[in-house]
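Of the protein chains in this complex, one is absent; all others appear in place.
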Amino acid sequence: MGTVLQFVVLGLGLGAVYIGLGSGLLLVHRATGMINFAQGAIATWGAYVFAELRNTGTLVFPVGSVDLGEPPSTATALVIALATAIALGFAVHYLAFRPVQQNSVLAQVVVSVALLITIQALVVLRFGPNKIDVESFVPGGTVTLLGAAIPTRELFIALVMVVLAALVWCYLRFTRMGIATRAASENERAAVLMGFSPSWLAAIAQAGAAFVGTVAVILASSLTGLNADYFGLLVVPALAVLLVAKLESIPVLVVAAIGLGAFQSLIGLLVTQPWWPVWAQSGLDQVIPFAVVMVILFVTGKRLPTRGATQQIRLPDVPIPRIRPLVAIGLVVAAGLALAFTTGTIRFGLTTSLILSLLALSYVVLTGYLGQISLAQSAFAGAAGFVLSKASVDWGIPFPISMILCALLATALGMLVALPAFRIRGAQLAIVTLAAGLGIERFIFNNYSLSPPEGNPIADASLFGMDLAVREGRDLSRLAFSLMVLVIVAIIVWVFVRVASGDMGRAFLAVRANERAAESSGINVRRTKVIGFALSAFIAGIAGCLIGFSRGQLSAESFTVMAGLQLLAVAYLGGITTIGGSLVAGLIGPLGISYVLMRTWLDLGEYYELVLGLALVLTAILNPVGIAGAVRHQVEFVRRKLRRPATSPPIDAPRREEEASHV
Amino acid sequence: MADAPLLSVDGLTAGYNGVPAIRDLSLDVRAGEVVALLGPNGAGKTTSLLAMVGLVPLLGGEVRVLGAPLGRRRPHQLARNGVLLVPDDRGLFPSLSIREHMRLAARTRDTRREQEVLERFPALLDLGSRRAGLLSGGEQQMLAIAKALLARPKVLIVDEMSLGLAPKIVQDLLPMIGRLARADGIGVVLVEQHIELALQVADRGVVVNHGRAVLAEDAAALLADRDLVEEAYFGAGRFADHEAVGGTA
């Protein structure tokens, strides 16, 4: 009993972070209607500033730094770090959130994901990739209770965070600004009509959220040290807690946060028991938040509050693709030639780009066409790759069949994740899929009994006696493999074009545009969503298998949640509504050809993520159709210019002129 | 009335995505005056009101508020200057209490003003801690008006006050608005479906149909010639081909 209590209290440290991030998320959601996936990363920045001040006496800014001579006192460092956090909160509002306030939910999710990538990349660039130790200024010690030594540090930290959460509660409850924030979340137009500026309310909320979160991370990092990836992704359980609190109730949030922290700590205790199966030792603490989220959403899904938009949101255009044989053949031949005339890392980069464009295509299907936001695509790909290792090595299933089977498994997984999409949409679906992705990552890829640290080898492919292996002797990138990838990508793109231009693609677009209207037009919305998720996961699964083949083994780091977020980033950047966009995404994707060139020629590989993140913030704000869309607009513009002087058919002429005079 | 209008709308054309929902509407409102904007659903009344406070962009024409053009002033700045719109959803926050609504409405805390306003709506006095979402339709409408009055309006624009209210309640509420306007020198624009009642309260009436003003007259004249209103309202051919008629001012 004493040990149990001890572990419960140890879990308070984690619970305190959930309180800090969760109450910030709640505040921001109340003020903007948006979910800030970068909440953890924002809080981490301030904590790094604090740690660096105390460790070296350097005040680090995103660009440049000031050497203060010797480390300032804890109190001074704390004040500076928290001031930084507040400034960061304002910056986040005015530079990222406010510009997309009237955009689609997708643009809003993408902006905060982009912020997450940007800040994580900045942290690594400015503070180094390694975990850094943080001085523990929280009074330590233990008290003995029920015969167990109970650490007081965790108790103290949890207490501080509960008090801060109570302050947030008081703000929303009793101050005029806070009441206005709640009011605006229920009826933004009415709040405007009463003289309140939603933007100012949101700026205050962002600053407050950054403050509370930073306090939490500073306190908690004194227990564990600072690690950007770890704290950045603590936003996922914090989001789970937020959903439990129905995005509204601070008291429920506090209880749920402490409960989840304690529960995860207890699982840590449980899995060390001798009777506990070895394969289930790792990742359970991440699977549980996902399970919690799923249950909550199924019970209360429709009652979660969403903010009514003040005006109709215009979604980016989705052109219906047509097969233009000449263009298609030209592209395939060009790609084949590019592969044939390159070698080594360049060819490998090109091949990786081809595979990445498939992954991006899976986003095009799901997000571009069906309008559903999934952050679990890399997990689908990874799951397929994981099984491929078993299928190709342990079970000896031959090549094309093994790949298709594994992709079908990913398909099944995708259909499972489609279930919550019956009930929820938009950013909340993004939360669920993110939690699912993290669960799969921790439970399968980071689980040593399932994925041994020496790797899961994947047998090389061969077909009718043709050796399709990626390596042979010193050739690290064989042409045969690259051409196989090209053929597979071409087939899948062709299938996609057929579907997208057919009845199914039209049904996808209808569901994306307006579920109610689609339903009243006879479309089975649920079935359509399941089909969309299935198709998208299948494509992701094929891509996962190809990544596996290209590495010769399943590499877990290719399929982490962060890798998945980066992929969403490039897919969006390329243009999430078109095939052209997915091809562009492949070119600029992580480890793709642009990355290889940036690293080998410009030696700028370490800035890749930062550039990606910033470019994505800008794209989400300025140009929702992505690079491919922008190019297409330009081409159309030029074509129209060229066509203008030509004489139009006589019947159409008067009407055109009339139209032109209106423009 | 020689004083300058508080709200002056001249040739207003407004709509969504560049498609006008109302074309060429003109009207003036002076202190203590009530103007009724009448017409069937979809005629463009609500769009006109939203355009007057800057919530829908103008496609043409001019709106002058408190002597200055609408220009680039944001809707919340207009509200702070005393131009208050009570929208057709009543502009309430379901989970906030009456007291919280009052708190939001008054920029500085002024208990005397609050008492004064609440005394005009005795039904609200005893319900201070009740959430707006739990109030009856009539009580909600009273709260919406009380909230607007608390902000010391110079121009009060009320959209579809009678929506979902029993006729009896409307018969009490509408004349009260008229009395308040005269007592406090507020310029009022009313959008109403209840023509008869609205015209009894108003000084002037403007009837819009199919996105155009089809009739603008003194309220008494409109009341006296009911057929004229009915024709305009039910969209008879007699008015369909008329040019839009400006305000009488």
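A and B are the chain letters, set down in written order, and residue numbers restart from 1 in every chain.
Keep this in mind: a contact is a pair of C-beta atoms (placed from the backbone, for glycine too) under 8 Å apart; a residue touches a chain by one contact, two chains touch by 3 or more.
Here, contacts and distances are computed from a predicted model.
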Omitted chain, identified by the protein name its UniProt record gives, among "ABC transporter domain-containing protein", "3-oxoacyl-[acyl-carrier-protein] synthase II", "Cell division topological specificity factor" or "Glycine/D-amino acid oxidase-like deaminating enzyme" = "ABC transporter domain-containing protein"
Key: Residue among B:Val35, B:Leu49, B:Ile195 or B:Leu215 that touches the chain left out of view   = B:Ile195
Ask   = Where the complex has a chain not shown, which of A:Ile267, A:Leu509 or A:Ala628 is the residue touching it?
value = A:Leu509
Query = Of B:Leu6, B:Ala21 or B:Ile186, which sits in contact with the chain we cannot see?
reply = B:Ala21
Ask   = Which residue, B:Arg107, B:Arg152, B:Arg182 or B:His210, contacts the hidden chain when the whole complex is considered?
value = B:His210
Inquiry  = On subunit A, where is the contact patch with the chain that was removed from view?
reply    = 314-315, 317-318, 320, 495, 498-499, 501-507, 509-510, 512-514, 516-525, 527-528, 531, 535
Message = In the complete complex, the non-displayed chain touches which residues of subunit B?
response = 17, 19, 21, 40-42, 44, 160, 163-164, 166-167, 170, 193-197, 199-200, 209-212, 223-224, 226, 230, 233-237, 240
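As a working rule, only the chains that are shown with their structure count from here on.
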Task = Could you put a whole-Å number on the gap between the CA centroids of subunit A and subunit B?
result = 46
Request  = Name, in rising order, each residue of subunit A that touches subunit B in their complex.
outcome  = 176, 179-180, 182-183, 186-187, 189-198, 310-312
Key: Sites on subunit B touched by subunit A in the complex   = 16, 53, 55, 74-77, 79-80, 84-87, 89, 91-96, 100, 103-105, 107, 147, 151
